[in-house]
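Structure first, then comments.
Note that this complex is displayed minus one protein chain, with the remaining chains in position.
First chain written, first letter: the chains are A and B, and each begins at residue 1.
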Amino acid sequence: MTVTDTARDVAELGTRSGASLELRGVSLAYPGPGGAPPAPVLQDVDLSLRPGERVALIGPSGCGKSTLLNMIGGLLEPDEGQVTYDGGPIAGVNTDVGYMTQRDTLLPYRTVEANVALPLKFRHERPDDIRRRVDETLEQVGLSGFGRAYPGQLSGGMRSRAMIARTLVYRPRTLLMDEPLAALDALLRQKMQSWLLEMWGRESMTVLYVTHEIEEALLLADRIVVFSRRPARVLLDLAVTAGKPRDTRRDPDLIALHDLVWETLRDQLEAPSDATAFQEHRGSWWSRLARRRHAG
Amino acid sequence: MAAVKDRSGARYRSSVWLGRTLILVGLLAFFEVAPGRWLDELLVAQPSAIGRTLGEWMGLDGGDAVLWGAIRSTLGRAAGGLIIGTVLGLVAAFLVWRSKHIANLFEPVAAVVNSVPRIVLVPLFILWLGSGLAPIMVYVVGTAFFPIFYNVLQGLRSSDRVMLDSLRVMGAQDRDLLSAYLVPHSREYALAALMISAPLTLVSTIVGEMLMSAGGLGGLLVASRNDFDTDGIYAATLVAASLGVVTNVAVRSWNTKQRSRALEAEGL
Partner (left out) sequence: MEQAREAAARGVRAIVRRLSSDRLHSAAALIVFLALWEGAVRLGYQDEFWVSRPTLVVDKIGEWLQDGTLSTNLVRTMRIAATAFLISAVGAVVVGSAFARLRWIDDVLGWYVDIVYAVPKPALVPLFLFAFGLGDTPKFLLVVLLVFFVFYYNVRAGLATSKQSHRDALLMLGASERDVWVNLTLPTLVPFLVASARLSAALAILGTVFAEFFSYTPGMGRLVISAQYALDATSLLSVVTVLTMVGVLVDNLLRRFDRRVSSWRL
(Lines give C-alpha, C1' and ligand atoms only; values in the text may rest on other atoms or scores of the structure.)
Protein backbone atom coordinates (compact mmCIF):
# COMPACT_ATOMS: atom_id res chain seq x y z
CA MET A 1 0.00 0.00 0.00
CA THR A 2 1.27 3.47 -0.84
CA VAL A 3 1.23 6.46 1.41
CA THR A 4 -1.51 8.10 -0.59
CA ASP A 5 -3.70 5.03 -0.31
CA THR A 6 -3.28 5.09 3.43
CA ALA A 7 -4.05 8.78 3.58
CA ARG A 8 -7.20 8.31 1.57
CA ASP A 9 -8.28 5.48 3.81
CA VAL A 10 -7.68 7.60 6.88
CA ALA A 11 -9.73 10.41 5.36
CA GLU A 12 -12.49 7.98 4.53
CA LEU A 13 -12.48 6.60 8.02
CA GLY A 14 -13.78 9.90 9.25
CA THR A 15 -16.87 9.66 7.06
CA ARG A 16 -17.66 5.95 7.53
CA SER A 17 -20.88 5.32 9.31
CA GLY A 18 -19.58 2.64 11.66
CA ALA A 19 -19.46 3.52 15.33
CA SER A 20 -16.43 3.81 17.52
CA LEU A 21 -15.88 1.59 20.50
CA GLU A 22 -13.71 1.92 23.54
CA LEU A 23 -13.02 -0.22 26.57
CA ARG A 24 -10.88 1.16 29.32
CA GLY A 25 -9.64 -0.81 32.28
CA VAL A 26 -12.58 -3.16 32.03
CA SER A 27 -12.78 -5.93 34.59
CA LEU A 28 -15.50 -8.43 35.36
CA ALA A 29 -15.89 -11.40 37.62
CA TYR A 30 -18.65 -13.96 37.83
CA PRO A 31 -20.01 -14.72 41.29
CA GLY A 32 -18.80 -18.06 42.52
CA PRO A 33 -21.29 -20.86 43.22
CA GLY A 34 -22.45 -21.15 46.80
CA GLY A 35 -19.86 -19.45 48.95
CA ALA A 36 -16.91 -19.67 46.58
CA PRO A 37 -14.98 -16.49 45.75
CA PRO A 38 -15.88 -14.76 42.48
CA ALA A 39 -14.07 -15.98 39.37
CA PRO A 40 -12.41 -13.15 37.44
CA VAL A 41 -13.10 -13.28 33.74
CA LEU A 42 -11.71 -10.07 32.34
CA GLN A 43 -8.87 -8.18 33.91
CA ASP A 44 -8.07 -4.59 33.08
CA VAL A 45 -8.88 -4.83 29.39
CA ASP A 46 -8.08 -1.88 27.16
CA LEU A 47 -9.38 -1.95 23.63
CA SER A 48 -10.53 0.69 21.20
CA LEU A 49 -11.95 0.56 17.73
CA ARG A 50 -12.21 3.47 15.36
CA PRO A 51 -15.30 3.80 13.21
CA GLY A 52 -15.23 1.31 10.39
CA GLU A 53 -12.33 -0.63 11.78
CA ARG A 54 -12.34 -4.42 11.52
CA VAL A 55 -10.79 -6.11 14.49
CA ALA A 56 -10.37 -9.82 15.05
CA LEU A 57 -10.34 -11.24 18.57
CA ILE A 58 -8.44 -14.42 19.13
CA GLY A 59 -7.97 -16.24 22.40
CA PRO A 60 -8.22 -19.61 24.07
CA SER A 61 -11.70 -21.08 24.60
CA GLY A 62 -13.64 -19.75 27.52
CA CYS A 63 -11.34 -16.80 27.99
CA GLY A 64 -14.14 -14.30 28.10
CA LYS A 65 -14.45 -13.16 24.50
CA SER A 66 -18.18 -13.75 24.58
CA THR A 67 -18.39 -11.84 27.85
CA LEU A 68 -16.66 -8.95 26.20
CA LEU A 69 -19.12 -8.96 23.36
CA ASN A 70 -21.98 -9.20 25.85
CA MET A 71 -20.71 -6.03 27.49
CA ILE A 72 -20.56 -4.14 24.24
CA GLY A 73 -24.04 -5.37 23.55
CA GLY A 74 -25.21 -3.89 26.79
CA LEU A 75 -26.17 -7.22 28.33
CA LEU A 76 -23.56 -7.02 31.06
CA GLU A 77 -21.94 -4.22 32.96
CA PRO A 78 -18.29 -4.27 33.88
CA ASP A 79 -17.35 -4.38 37.54
CA GLU A 80 -14.62 -1.87 36.92
CA GLY A 81 -13.72 0.27 33.99
CA GLN A 82 -15.74 1.82 31.26
CA VAL A 83 -17.26 0.81 27.95
CA THR A 84 -17.91 3.65 25.56
CA TYR A 85 -19.90 3.22 22.37
CA ASP A 86 -19.84 5.93 19.74
CA GLY A 87 -18.59 8.41 22.28
CA GLY A 88 -21.23 7.71 24.90
CA PRO A 89 -21.88 5.17 27.67
CA ILE A 90 -23.98 2.13 26.98
CA ALA A 91 -27.37 2.38 28.59
CA GLY A 92 -29.23 -0.91 28.64
CA VAL A 93 -29.30 -3.17 25.63
CA ASN A 94 -27.40 -1.81 22.69
CA THR A 95 -29.64 -2.24 19.66
CA ASP A 96 -27.36 -0.27 17.37
CA VAL A 97 -25.20 -3.33 17.23
CA GLY A 98 -25.60 -6.53 15.28
CA TYR A 99 -24.67 -9.44 17.53
CA MET A 100 -24.22 -12.85 16.08
CA THR A 101 -23.65 -15.30 18.90
CA GLN A 102 -21.85 -18.57 18.84
CA ARG A 103 -24.92 -20.45 19.98
CA ASP A 104 -27.85 -21.15 17.80
CA THR A 105 -30.40 -18.54 18.76
CA LEU A 106 -32.78 -18.95 15.89
CA LEU A 107 -36.30 -19.46 17.16
CA PRO A 108 -36.93 -23.10 16.27
CA TYR A 109 -40.68 -22.67 16.04
CA ARG A 110 -40.58 -19.90 13.46
CA THR A 111 -39.63 -20.15 9.82
CA VAL A 112 -36.37 -18.80 8.52
CA GLU A 113 -38.22 -15.86 6.98
CA ALA A 114 -39.96 -15.09 10.24
CA ASN A 115 -36.67 -15.29 12.10
CA VAL A 116 -34.86 -12.97 9.73
CA ALA A 117 -37.79 -10.57 9.82
CA LEU A 118 -37.75 -10.30 13.62
CA PRO A 119 -35.50 -7.23 14.01
CA LEU A 120 -37.49 -5.38 11.39
CA LYS A 121 -40.74 -6.32 13.11
CA PHE A 122 -39.39 -5.09 16.41
CA ARG A 123 -38.61 -1.80 14.74
CA HIS A 124 -42.14 -1.61 13.39
CA GLU A 125 -41.14 -1.40 9.75
CA ARG A 126 -43.78 -1.66 7.07
CA PRO A 127 -44.68 -5.21 6.03
CA ASP A 128 -43.79 -4.64 2.36
CA ASP A 129 -40.41 -3.26 3.30
CA ILE A 130 -39.86 -6.15 5.64
CA ARG A 131 -40.67 -8.71 3.02
CA ARG A 132 -38.44 -7.07 0.46
CA ARG A 133 -35.47 -6.71 2.75
CA VAL A 134 -35.81 -10.22 4.10
CA ASP A 135 -35.84 -11.62 0.57
CA GLU A 136 -32.82 -9.53 -0.39
CA THR A 137 -30.85 -10.59 2.63
CA LEU A 138 -31.73 -14.25 2.20
CA GLU A 139 -30.55 -14.06 -1.36
CA GLN A 140 -27.30 -12.50 -0.27
CA VAL A 141 -26.52 -15.32 2.11
CA GLY A 142 -27.62 -17.90 -0.42
CA LEU A 143 -30.76 -19.10 1.29
CA SER A 144 -33.24 -17.88 -1.28
CA GLY A 145 -35.48 -20.90 -1.50
CA PHE A 146 -35.47 -21.70 2.19
CA GLY A 147 -37.55 -18.94 3.66
CA ARG A 148 -40.43 -21.19 4.56
CA ALA A 149 -38.31 -23.88 6.16
CA TYR A 150 -37.92 -24.27 9.90
CA PRO A 151 -34.43 -24.11 11.43
CA GLY A 152 -34.71 -27.76 12.41
CA GLN A 153 -34.83 -28.67 8.75
CA LEU A 154 -31.62 -26.88 7.86
CA SER A 155 -28.02 -27.96 8.17
CA GLY A 156 -25.66 -26.29 10.62
CA GLY A 157 -24.12 -24.20 7.91
CA MET A 158 -27.45 -22.98 6.67
CA ARG A 159 -28.49 -22.09 10.18
CA SER A 160 -25.35 -20.01 10.58
CA ARG A 161 -26.18 -18.19 7.38
CA ALA A 162 -29.72 -17.60 8.54
CA MET A 163 -28.35 -16.06 11.72
CA ILE A 164 -26.02 -13.87 9.71
CA ALA A 165 -28.98 -12.79 7.64
CA ARG A 166 -30.93 -11.95 10.75
CA THR A 167 -28.02 -9.91 12.07
CA LEU A 168 -27.57 -7.94 8.90
CA VAL A 169 -31.09 -7.33 7.74
CA TYR A 170 -31.43 -4.19 9.84
CA ARG A 171 -28.04 -2.76 8.79
CA PRO A 172 -26.44 -2.21 12.20
CA ARG A 173 -23.51 0.19 12.38
CA THR A 174 -21.40 -2.17 14.38
CA LEU A 175 -21.11 -5.90 14.04
CA LEU A 176 -20.18 -8.26 16.84
CA MET A 177 -19.61 -11.69 15.45
CA ASP A 178 -18.75 -14.66 17.60
CA GLU A 179 -17.28 -17.37 15.36
CA PRO A 180 -20.06 -17.02 12.81
CA LEU A 181 -18.50 -19.29 10.22
CA ALA A 182 -17.36 -22.05 12.56
CA ALA A 183 -20.11 -24.43 11.46
CA LEU A 184 -19.38 -24.12 7.75
CA ASP A 185 -17.27 -26.41 5.63
CA ALA A 186 -14.09 -25.02 4.09
CA LEU A 187 -15.55 -24.19 0.69
CA LEU A 188 -18.62 -22.47 2.05
CA ARG A 189 -16.51 -20.67 4.59
CA GLN A 190 -14.32 -19.21 1.88
CA LYS A 191 -17.33 -18.02 -0.02
CA MET A 192 -18.84 -16.44 3.05
CA GLN A 193 -15.56 -14.80 4.00
CA SER A 194 -15.28 -12.98 0.68
CA TRP A 195 -18.95 -12.11 0.92
CA LEU A 196 -18.43 -10.67 4.40
CA LEU A 197 -15.47 -8.64 3.23
CA GLU A 198 -17.41 -7.23 0.38
CA MET A 199 -20.42 -6.44 2.52
CA TRP A 200 -18.36 -4.79 5.24
CA GLY A 201 -16.72 -2.64 2.62
CA ARG A 202 -20.08 -1.65 1.20
CA GLU A 203 -21.76 -0.91 4.49
CA SER A 204 -18.82 0.64 6.31
CA MET A 205 -19.45 -1.15 9.53
CA THR A 206 -17.24 -1.38 12.54
CA VAL A 207 -16.62 -5.03 13.12
CA LEU A 208 -15.46 -6.99 16.12
CA TYR A 209 -14.95 -10.55 14.98
CA VAL A 210 -14.17 -13.41 17.28
CA THR A 211 -12.52 -16.41 15.70
CA HIS A 212 -10.39 -19.41 16.47
CA GLU A 213 -8.79 -19.50 13.09
CA ILE A 214 -5.72 -17.32 12.81
CA GLU A 215 -5.89 -17.50 9.03
CA GLU A 216 -9.42 -16.23 9.04
CA ALA A 217 -8.40 -13.33 11.23
CA LEU A 218 -5.54 -12.46 8.94
CA LEU A 219 -7.86 -12.64 5.98
CA LEU A 220 -10.62 -10.44 7.29
CA ALA A 221 -9.27 -8.00 9.83
CA ASP A 222 -7.37 -4.72 9.95
CA ARG A 223 -6.19 -5.55 13.44
CA ILE A 224 -5.73 -8.68 15.47
CA VAL A 225 -6.10 -8.62 19.22
CA VAL A 226 -4.93 -11.67 21.13
CA PHE A 227 -6.34 -12.44 24.56
CA SER A 228 -4.86 -14.49 27.34
CA ARG A 229 -6.58 -17.23 29.33
CA ARG A 230 -8.82 -16.29 32.22
CA PRO A 231 -8.56 -13.76 33.68
CA ALA A 232 -8.29 -12.34 30.18
CA ARG A 233 -6.01 -9.47 29.31
CA VAL A 234 -4.88 -8.13 25.98
CA LEU A 235 -1.61 -9.79 25.04
CA LEU A 236 -1.09 -8.58 21.51
CA ASP A 237 -2.62 -5.85 19.38
CA LEU A 238 -1.28 -6.08 15.86
CA ALA A 239 -2.19 -4.13 12.76
CA VAL A 240 -2.56 -6.07 9.55
CA THR A 241 -1.48 -3.80 6.77
CA ALA A 242 -1.43 -6.12 3.77
CA GLY A 243 -3.62 -5.06 0.88
CA LYS A 244 -6.64 -7.05 -0.11
CA PRO A 245 -7.03 -9.69 -1.47
CA ARG A 246 -4.68 -11.32 0.99
CA ASP A 247 -2.68 -14.43 0.46
CA THR A 248 -2.18 -15.86 3.93
CA ARG A 249 -0.05 -18.70 2.64
CA ARG A 250 2.53 -16.84 0.63
CA ASP A 251 2.73 -13.28 1.91
CA PRO A 252 5.78 -13.24 4.23
CA ASP A 253 4.36 -10.50 6.46
CA LEU A 254 1.18 -12.47 7.00
CA ILE A 255 3.12 -15.64 7.67
CA ALA A 256 5.20 -13.85 10.26
CA LEU A 257 2.06 -12.52 11.92
CA HIS A 258 0.56 -15.97 11.87
CA ASP A 259 3.55 -17.47 13.62
CA LEU A 260 3.62 -14.76 16.24
CA VAL A 261 -0.05 -15.22 17.12
CA TRP A 262 0.33 -18.98 17.06
CA GLU A 263 3.26 -18.92 19.49
CA THR A 264 1.42 -16.62 21.85
CA LEU A 265 -1.68 -18.77 21.83
CA ARG A 266 0.26 -21.96 22.31
CA ASP A 267 1.80 -20.63 25.49
CA GLN A 268 -1.64 -19.81 26.76
CA LEU A 269 -3.11 -23.19 25.93
CA GLU A 270 -0.33 -25.17 27.56
CA ALA A 271 -0.75 -23.66 30.98
CA PRO A 272 -2.86 -25.74 33.43
CA SER A 273 -6.54 -24.87 33.27
CA ASP A 274 -8.89 -23.84 35.99
CA ALA A 275 -11.57 -26.39 36.80
CA THR A 276 -13.45 -24.46 39.44
CA ALA A 277 -16.02 -23.54 36.82
CA PHE A 278 -17.21 -27.10 36.83
CA GLN A 279 -18.38 -27.24 40.39
CA GLU A 280 -22.07 -27.83 40.04
CA HIS A 281 -24.39 -27.10 42.83
CA ARG A 282 -28.12 -27.58 42.73
CA GLY A 283 -29.82 -24.87 44.68
CA SER A 284 -33.33 -23.62 44.19
CA TRP A 285 -35.35 -23.17 41.06
CA TRP A 286 -34.49 -19.50 41.28
CA SER A 287 -30.74 -19.99 41.43
CA ARG A 288 -31.05 -22.26 38.43
CA LEU A 289 -32.79 -19.43 36.62
CA ALA A 290 -30.06 -17.06 37.70
CA ARG A 291 -27.28 -19.39 36.68
CA ARG A 292 -28.75 -19.68 33.25
CA ARG A 293 -28.33 -15.96 32.93
CA HIS A 294 -24.61 -16.23 33.43
CA ALA A 295 -24.08 -19.35 31.39
CA GLY A 296 -25.64 -17.45 28.53
CA MET B 1 -15.51 -6.85 42.82
CA ALA B 2 -19.17 -6.04 42.41
CA ALA B 3 -21.49 -6.98 45.23
CA VAL B 4 -23.77 -9.80 44.19
CA LYS B 5 -27.28 -9.52 45.55
CA ASP B 6 -27.43 -11.69 48.62
CA ARG B 7 -30.29 -13.89 47.51
CA SER B 8 -29.42 -16.87 49.60
CA GLY B 9 -28.40 -14.92 52.64
CA ALA B 10 -29.64 -15.52 56.13
CA ARG B 11 -31.61 -12.29 56.24
CA TYR B 12 -33.58 -13.24 53.19
CA ARG B 13 -34.39 -16.70 54.45
CA SER B 14 -35.65 -15.39 57.74
CA SER B 15 -37.84 -12.86 56.00
CA VAL B 16 -39.31 -15.67 53.94
CA TRP B 17 -40.09 -17.71 57.03
CA LEU B 18 -41.54 -14.63 58.62
CA GLY B 19 -43.85 -14.23 55.66
CA ARG B 20 -44.94 -17.83 55.82
CA THR B 21 -45.62 -17.68 59.52
CA LEU B 22 -47.52 -14.44 59.21
CA ILE B 23 -49.82 -15.94 56.65
CA LEU B 24 -50.45 -18.99 58.79
CA VAL B 25 -51.09 -16.93 61.89
CA GLY B 26 -53.29 -14.58 59.93
CA LEU B 27 -55.40 -17.40 58.59
CA LEU B 28 -55.75 -19.04 61.98
CA ALA B 29 -56.69 -15.76 63.58
CA PHE B 30 -59.21 -15.00 60.89
CA PHE B 31 -60.89 -18.35 61.20
CA GLU B 32 -60.90 -18.11 64.93
CA VAL B 33 -62.70 -14.83 64.86
CA ALA B 34 -64.86 -15.02 61.77
CA PRO B 35 -67.41 -17.77 62.52
CA GLY B 36 -70.39 -16.15 64.11
CA ARG B 37 -69.34 -12.73 62.98
CA TRP B 38 -68.70 -12.68 59.25
CA LEU B 39 -69.04 -16.33 58.38
CA ASP B 40 -71.83 -18.75 59.17
CA GLU B 41 -70.77 -20.64 62.29
CA LEU B 42 -72.53 -23.77 61.17
CA LEU B 43 -70.39 -23.91 58.10
CA VAL B 44 -66.99 -22.82 59.34
CA ALA B 45 -65.24 -24.22 62.36
CA GLN B 46 -62.89 -22.33 64.62
CA PRO B 47 -59.38 -23.66 64.89
CA SER B 48 -59.76 -23.97 68.64
CA ALA B 49 -62.88 -26.09 68.23
CA ILE B 50 -61.11 -28.20 65.67
CA GLY B 51 -58.31 -28.67 68.11
CA ARG B 52 -60.69 -29.77 70.79
CA THR B 53 -62.38 -32.29 68.53
CA LEU B 54 -59.00 -33.68 67.55
CA GLY B 55 -58.19 -34.00 71.20
CA GLU B 56 -61.37 -35.97 71.80
CA TRP B 57 -60.61 -38.20 68.92
CA MET B 58 -57.20 -38.83 70.31
CA GLY B 59 -58.79 -40.05 73.50
CA LEU B 60 -58.14 -36.99 75.64
CA ASP B 61 -60.86 -35.47 77.76
CA GLY B 62 -62.69 -38.74 77.89
CA GLY B 63 -63.53 -38.95 74.21
CA ASP B 64 -63.14 -42.32 72.55
CA ALA B 65 -59.96 -42.51 70.55
CA VAL B 66 -61.31 -42.97 67.05
CA LEU B 67 -58.43 -41.16 65.44
CA TRP B 68 -55.69 -43.71 65.87
CA GLY B 69 -57.90 -46.52 64.73
CA ALA B 70 -58.93 -44.57 61.68
CA ILE B 71 -55.37 -43.66 60.75
CA ARG B 72 -54.26 -47.20 61.30
CA SER B 73 -57.00 -48.56 59.06
CA THR B 74 -56.33 -46.16 56.26
CA LEU B 75 -52.58 -46.46 56.36
CA GLY B 76 -52.79 -50.21 56.66
CA ARG B 77 -55.02 -50.54 53.65
CA ALA B 78 -52.99 -48.09 51.65
CA ALA B 79 -49.72 -49.78 52.48
CA GLY B 80 -51.17 -53.20 51.79
CA GLY B 81 -52.55 -52.08 48.46
CA LEU B 82 -49.28 -50.41 47.57
CA ILE B 83 -47.22 -53.48 48.36
CA ILE B 84 -49.51 -55.88 46.54
CA GLY B 85 -49.87 -53.57 43.58
CA THR B 86 -46.15 -52.96 43.37
CA VAL B 87 -45.29 -56.64 43.56
CA LEU B 88 -47.86 -57.49 40.93
CA GLY B 89 -46.62 -54.65 38.77
CA LEU B 90 -43.02 -55.77 39.03
CA VAL B 91 -43.85 -59.38 38.26
CA ALA B 92 -46.09 -58.42 35.36
CA ALA B 93 -43.49 -56.06 33.94
CA PHE B 94 -40.83 -58.73 34.09
CA LEU B 95 -43.04 -61.39 32.53
CA VAL B 96 -44.24 -59.11 29.78
CA TRP B 97 -40.69 -58.07 29.02
CA ARG B 98 -39.46 -61.60 29.03
CA SER B 99 -41.97 -63.15 26.67
CA LYS B 100 -43.31 -61.70 23.47
CA HIS B 101 -46.37 -63.94 23.69
CA ILE B 102 -47.33 -62.75 27.12
CA ALA B 103 -46.74 -59.22 25.96
CA ASN B 104 -49.04 -59.61 23.01
CA LEU B 105 -51.68 -61.04 25.28
CA PHE B 106 -51.35 -58.80 28.27
CA GLU B 107 -50.44 -55.37 27.01
CA PRO B 108 -53.57 -54.73 24.96
CA VAL B 109 -55.69 -55.80 27.90
CA ALA B 110 -53.77 -53.54 30.23
CA ALA B 111 -54.14 -50.64 27.83
CA VAL B 112 -57.89 -51.08 27.68
CA VAL B 113 -58.26 -51.51 31.41
CA ASN B 114 -56.11 -48.47 32.04
CA SER B 115 -58.23 -46.27 29.83
CA VAL B 116 -61.36 -47.02 31.83
CA PRO B 117 -61.78 -44.37 34.52
CA ARG B 118 -61.02 -46.33 37.68
CA ILE B 119 -63.02 -44.20 40.02
CA VAL B 120 -66.26 -45.00 38.26
CA LEU B 121 -65.50 -48.67 38.61
CA VAL B 122 -65.62 -48.50 42.40
CA PRO B 123 -69.42 -48.50 42.65
CA LEU B 124 -69.35 -51.38 40.22
CA PHE B 125 -66.92 -53.25 42.43
CA ILE B 126 -69.14 -52.54 45.40
CA LEU B 127 -72.03 -54.04 43.51
CA TRP B 128 -70.07 -57.10 42.51
CA LEU B 129 -67.83 -57.69 45.47
CA GLY B 130 -70.10 -56.72 48.30
CA SER B 131 -69.44 -54.31 51.10
CA GLY B 132 -66.37 -55.85 52.65
CA LEU B 133 -62.82 -54.84 52.12
CA ALA B 134 -62.59 -56.27 48.62
CA PRO B 135 -63.79 -53.37 46.46
CA ILE B 136 -61.47 -50.94 48.16
CA MET B 137 -58.50 -53.23 47.91
CA VAL B 138 -59.08 -54.03 44.27
CA TYR B 139 -59.25 -50.33 43.55
CA VAL B 140 -56.14 -49.46 45.54
CA VAL B 141 -54.14 -52.32 44.09
CA GLY B 142 -55.22 -51.22 40.63
CA THR B 143 -54.01 -47.70 41.37
CA ALA B 144 -50.62 -48.93 42.49
CA PHE B 145 -50.24 -51.45 39.72
CA PHE B 146 -50.25 -49.35 36.57
CA PRO B 147 -47.57 -46.74 37.26
CA ILE B 148 -45.16 -49.43 38.41
CA PHE B 149 -46.01 -51.75 35.57
CA TYR B 150 -45.54 -49.20 32.82
CA ASN B 151 -42.49 -47.53 34.26
CA VAL B 152 -40.60 -50.71 35.06
CA LEU B 153 -41.56 -52.16 31.72
CA GLN B 154 -40.09 -49.14 30.04
CA GLY B 155 -37.01 -49.47 32.20
CA LEU B 156 -36.59 -53.09 31.25
CA ARG B 157 -37.16 -52.35 27.60
CA SER B 158 -34.49 -49.71 27.69
CA SER B 159 -31.96 -52.19 29.02
CA ASP B 160 -28.88 -52.90 27.03
CA ARG B 161 -29.31 -56.03 24.92
CA VAL B 162 -25.61 -56.33 24.40
CA MET B 163 -25.01 -56.30 28.14
CA LEU B 164 -27.63 -58.97 28.70
CA ASP B 165 -26.27 -61.19 25.98
CA SER B 166 -22.76 -61.00 27.30
CA LEU B 167 -23.99 -61.82 30.79
CA ARG B 168 -25.86 -64.80 29.43
CA VAL B 169 -22.77 -65.99 27.64
CA MET B 170 -20.99 -65.85 30.98
CA GLY B 171 -23.57 -68.32 32.25
CA ALA B 172 -26.08 -66.07 33.96
CA GLN B 173 -29.54 -67.43 34.67
CA ASP B 174 -32.65 -65.30 34.93
CA ARG B 175 -32.11 -64.75 38.58
CA ASP B 176 -28.54 -63.62 38.07
CA LEU B 177 -29.56 -61.28 35.29
CA LEU B 178 -32.07 -59.76 37.58
CA SER B 179 -29.70 -59.09 40.43
CA ALA B 180 -26.65 -58.16 38.42
CA TYR B 181 -28.15 -55.82 35.90
CA LEU B 182 -31.89 -55.55 35.56
CA VAL B 183 -32.73 -54.49 39.06
CA PRO B 184 -30.13 -51.74 39.37
CA HIS B 185 -30.96 -50.52 35.90
CA SER B 186 -34.71 -50.36 36.38
CA ARG B 187 -34.35 -48.89 39.81
CA GLU B 188 -34.68 -45.30 38.68
CA TYR B 189 -37.83 -46.14 36.81
CA ALA B 190 -39.32 -48.00 39.73
CA LEU B 191 -38.52 -45.16 42.11
CA ALA B 192 -40.09 -42.64 39.77
CA ALA B 193 -43.21 -44.78 39.63
CA LEU B 194 -43.31 -45.09 43.41
CA MET B 195 -43.15 -41.35 43.76
CA ILE B 196 -46.43 -41.30 41.89
CA SER B 197 -48.11 -44.41 43.18
CA ALA B 198 -47.43 -44.01 46.89
CA PRO B 199 -49.39 -40.80 47.37
CA LEU B 200 -51.92 -42.10 44.87
CA THR B 201 -52.64 -45.21 46.91
CA LEU B 202 -53.29 -43.10 49.95
CA VAL B 203 -55.76 -40.99 48.02
CA SER B 204 -57.45 -44.04 46.52
CA THR B 205 -57.79 -45.64 49.91
CA ILE B 206 -59.47 -42.59 51.33
CA VAL B 207 -61.66 -42.35 48.24
CA GLY B 208 -62.68 -45.97 48.58
CA GLU B 209 -63.45 -45.52 52.25
CA MET B 210 -65.52 -42.48 51.45
CA LEU B 211 -67.57 -44.32 48.88
CA MET B 212 -68.19 -47.27 51.14
CA SER B 213 -68.34 -45.52 54.47
CA ALA B 214 -65.94 -48.25 55.47
CA GLY B 215 -64.22 -46.76 58.46
CA GLY B 216 -60.76 -45.34 58.28
CA LEU B 217 -60.28 -41.68 57.52
CA GLY B 218 -62.62 -41.73 54.56
CA GLY B 219 -65.35 -43.15 56.70
CA LEU B 220 -64.66 -40.50 59.32
CA LEU B 221 -64.98 -37.77 56.73
CA VAL B 222 -68.28 -39.02 55.44
CA ALA B 223 -69.64 -39.70 58.91
CA SER B 224 -68.84 -36.22 60.14
CA ARG B 225 -70.55 -34.77 57.15
CA ASN B 226 -73.63 -36.89 57.64
CA ASP B 227 -73.76 -35.93 61.30
CA PHE B 228 -73.52 -32.28 60.42
CA ASP B 229 -70.65 -32.09 62.81
CA THR B 230 -68.96 -28.85 61.75
CA ASP B 231 -65.91 -29.22 63.93
CA GLY B 232 -65.70 -32.89 63.13
CA ILE B 233 -65.60 -32.51 59.42
CA TYR B 234 -62.92 -29.87 59.55
CA ALA B 235 -60.93 -32.00 61.97
CA ALA B 236 -61.23 -35.07 59.78
CA THR B 237 -60.24 -33.12 56.70
CA LEU B 238 -57.27 -31.72 58.53
CA VAL B 239 -56.11 -35.17 59.55
CA ALA B 240 -56.50 -36.50 56.01
CA ALA B 241 -54.67 -33.47 54.66
CA SER B 242 -51.82 -33.87 57.13
CA LEU B 243 -51.52 -37.54 56.33
CA GLY B 244 -51.21 -36.68 52.67
CA VAL B 245 -48.55 -34.07 53.33
CA VAL B 246 -46.58 -36.36 55.60
CA THR B 247 -46.72 -39.18 53.07
CA ASN B 248 -45.58 -36.86 50.32
CA VAL B 249 -42.67 -35.53 52.31
CA ALA B 250 -41.68 -39.02 53.42
CA VAL B 251 -41.76 -40.35 49.88
CA ARG B 252 -39.77 -37.44 48.54
CA SER B 253 -37.06 -37.62 51.16
CA TRP B 254 -36.83 -41.39 50.79
CA ASN B 255 -36.46 -40.88 47.07
CA THR B 256 -33.73 -38.31 47.55
CA LYS B 257 -31.91 -40.66 49.88
CA GLN B 258 -32.15 -43.47 47.34
CA ARG B 259 -30.86 -41.15 44.64
CA SER B 260 -27.86 -40.02 46.64
CA ARG B 261 -27.06 -43.59 47.58
CA ALA B 262 -27.16 -44.57 43.95
CA LEU B 263 -24.91 -41.68 43.06
CA GLU B 264 -22.48 -42.66 45.78
CA ALA B 265 -22.40 -46.18 44.45
CA GLU B 266 -21.32 -44.79 41.12
CA GLY B 267 -18.46 -43.00 42.76
CA LEU B 268 -19.79 -39.45 42.56
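Heads up, the rule we're going with is that a contact is a pair of C-beta atoms (placed from the backbone, for glycine too) under 8 Å apart; a residue touches a chain by one contact, two chains touch by 3 or more.
Because the structure is predicted, anything quoted here is derived from the model rather than measured.
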{"item": "Residue among B:Leu28, B:Val91 or B:Leu127 that touches the chain left out of view", "value": "B:Leu127"}
{"item": "Selected from A:Gln43, A:Asn94, A:Thr137 or A:Ser228 as touching the chain missing from the view", "value": "A:Asn94"}
{"item": "Touch criterion as defined above, residue of B:Leu54, B:Ile71, B:Ala214 or B:Ile233 at the omitted chain", "value": "B:Ile233"}
{"item": "In chain B, positions touching the absent partner", "value": "7, 15-16, 19-20, 23, 43-44, 104-105, 107-109, 111-112, 115-117, 119-121, 123-124, 126-128, 199, 202-203, 206-207, 210-211, 217-218, 221-222, 224-225, 228, 230, 233-234, 236-237, 240-241, 243-245, 247-249"}
{"item": "Residue ranges of chain A at the interface with the undisplayed chain", "value": "70, 73, 75, 93-95, 97-99, 101, 103, 105, 107-110, 118-119, 121-123, 150, 152-153, 166, 170, 285-286, 288-289, 292-293, 295-296"}
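Note that in this section only the chains that are shown with their structure count from here on.
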{"item": "Chain A-chain B separation of Cα centroids, rounded to whole Å", "value": "54"}
